[in-house]
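For reference, the structure I am asking about is given below.
All protein chains but one are shown at their positions in the complex.
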Amino acid sequence: MSTEVASTTQAPPVLEVVDLETRFHTARGVVRAVDGVSLSLRAGETLGLVGESGSGKSVLGRTLMGLIATGGTTEVSGTVRIAGQAVHELSGRQRRKLWGPKIAMVFQDPMTSLNPVRPIGVHLTDPLRLHLGLSRRAAKERAVELLDRVGIPDPRRRLEQYPHELSGGMRQRVMIAVALSCDPEILIADEPTTALDVTVQKQILDLLGSLARERQMATVLISHDLGAVEGRTDRVVVMYAGRAVETAPTTELFAAPHHPYAEALIGSVPALDAPPHTVLRAIDGTPPDMANPPVGCRYAPRCNRAQDLCRDQMPLLLDTSPGRSVACHFPVSVALPDVPEVPDGANEKETV
Amino acid sequence: MYMPDPGFVRGTLLRRGQLARRGAALLVAGLVAVALGLSGVLVAVVNPVLIIGGLVAVYAGVDRLVWAARRRRLDLLLGLASAWLVLLVGAAILAPVLPLGEHEDVAATITDPIFLEPFTYGDHPLGTNGAGLDMLARVIYGARASLTIAVMAVTIGLVVGSAIGIIAGFYRRKVDTVIGIFTNALLAVPPLILLIVLATVLDPKVRNMAIALSLLTIPTMVRLARANTIAYSQREFVLAARALGATKGRIMVRELLPNVLPPMLSMAVVVMSALIVAEASLSFLGLGIQPPSPTWGNMILEAEANDTMTEHPFILLVPGTVLFLTVYSVNLLGERAQQRWDPRGAKL
Partner (left out) sequence: MAGSGTAHLRESDDAVLDVRDLVVEFPVGRKQVVHAVSGLSIDLREGETLGILGESGCGKSSAGRAMMQLPPPTSGSVRFADTELVGLKPRELRRARSRMQMILQDPISSLNPRRKVKDLVAEGLAVWGYDGDDRDGLLRETLLAVGLDPEVVWERRPHELSGGQCQRVCIARALLMDPTVLICDEPVSSLDVSVQAQILNLLERTKDRYGLSMVFIAHDVAVVKNISDRVMVLYLGKTCEVLPSDGLESEAVHPYTRLLLASVPGAEEVAAGRGEAIVPISSELPSPLAPPSGCRFRTRCPLATERCAEEEPQLREVRPGHHVACHHVAVTAEENQ
């Protein structure tokens, strides 16, 4: 077991990812959807994974689960350790044993992730009987408890209902109950509220938060919505074009982002308390073609702080303070020696 | 079509040199196997296995060599399919000037051997049938009738089917109900009965046969066009076109038709093979072209007589194989064309 990093006071991480790469071989070339990401997660900790579509955050989530593994046109390298076991060295059979008791996932679309022809109860009792070996009767009792816990009224009756009889929010609660059924140590929530209405989104996020606290579950919350991550996670990893560009404690990140991308992303969301018609800080351009990413910093073509160095050399993810790191040659609001002062040119493109 | 990199083996990428060496080895092994198979040194059963396995190995070897040299996948199948179709259509067009054996005049072949096995390297490369007619000549002349009828019937089916289907799918409501009743009624009549009725009404001419057979294809085409139209009508670009002021006719022709047609074309290719065989049953009923004038359909039917099938299986196998190769080639070409021109297929 890994003894090198774990300090005596802290529990060893339940999830440890070192230099993870997920590559897809496509007709247009090799796409590095996840390109050298490392992170670790302790019991009870919540990690936010933020990025735009194409940033690789969902692929990362699925690779963590072991749902994406080497085979066919996909390659995974690096290590993912769940409870000390390297997921990608396990056989398919052994990996399946992890799903449920060790790690579970909540998906974006609660309609398509439930089988429309099977009642709610079956979705819940199947994993209980398979993984925990419960009897039919005990599994049913447990299912009722679970539905009750995720806030579904009249759980006993719901067991007989089919997915289409429930609203989107209720279906997502069922999905959470299914994920929790084997009491996992790690929960990966991939855009769990994107398909839901605004008033329901908050309730689902609150539910996930309270469940994680109560069960000391390590949670990875994947979202494109900064608002969903703010105030609900302990740490955030900001991803851009397959790479982690900044990791920081959540409050620190939102207070003072170091990476220009993180800063621009936070600035591009309209604030509720800003007056109407405020010009938003949009990020120019579009994310890079992942089959042919730019040399150097991948954000450089869109960055208003980019200099020649950025276009030549890929910045590494380096610590700026304990628990914070950023992959940028010229980070925002960090006092580094010999960083030339760049005027905050908002949206204007560099003319030089 | 997306084909994975052949150099990508068990999670690691081979270098070019390695790939080229593997390719060369496969190629040599394949050639040896084919040679062994053809020479007939070994037991009879092993020979076809050797030949087929050898050809596969040769293909895989060439494929790897081409990839190592030019980073492009070799689409051998596509080349073979195109070559076959060009050859077939060319031969059918040029049939009267080609040095072929007798294809329909039974009187002229009275002295020729009957049921001559194919590949005997004589005057009849594909053998002769029960009347001593040359099978190769019959296949080529048959292609003229069969292909013309099938293509005509499918074209009629496509045009009529897409027009009716798009109208039904676009207007829905009463129009759709009425059209639905007609297509379902047409589908409910067993094809054989329909053809017998038509056989009594129509003269046996190529045009009439095409019309009769197109009746079999129209209901399927209507359904397909209707289903796709309904799906595409709900896409926002149709709404956007209406907001711009486009008329209904314009939306059907300019917005819906280009999207509805490609799946129908794929369907048409499949339907064509069924029609070639269906044309044979028309001949059988007396509506089609009468033997001994050859069509692929009535050549296949010849095998039904008495014990022909058991004693001379090639009577069935020759036209059957030609039909199979043709349909397979057209299918493959259609598939590749769709991938090439389908905007969505282009994305990974």
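Order of writing sets the labels: A and B. Residues in every chain begin at 1.
Convention: a residue touches a chain if its C-beta (ideal position, glycine included) is under 8 Å from a C-beta of that chain, and two chains touch if they have at least 3 such contacts.
It should be emphasised that the depicted structure is a prediction, and the values quoted were computed from it without experimental measurement.
Touch with the chain that is not drawn comes from one residue among A:42, A:97 or A:224, which is A:224. One of B:246, B:274 or B:316 touches the chain omitted from the figure, and that residue is B:246.
Only one of A:265, A:290 or A:306 touches the chain withheld from this view, namely A:265. From the set B:203, B:236 or B:307, the residue in touch with the chain omitted from the display is B:236, counting the whole complex.
Checked against the full complex, the candidates A:112, A:167 or A:216 give a single residue touching the omitted chain, namely A:167.
Residue positions on chain B in contact with the hidden chain: 235-237, 239-247, 250, 255, 258-259, 343-344, 346-347, in rising order.
Listed for chain A, the residues touching the missing chain in the whole complex are 52-53, 167, 169-170, 197-203, 205, 224-228, 230-231, 264-265, 268-284, 286-287.
As a convention for this text, only the chains that are shown with their structure count from here on.
For the pair chain A and chain B, the distance between C-alpha centroids works out to 49 Å.
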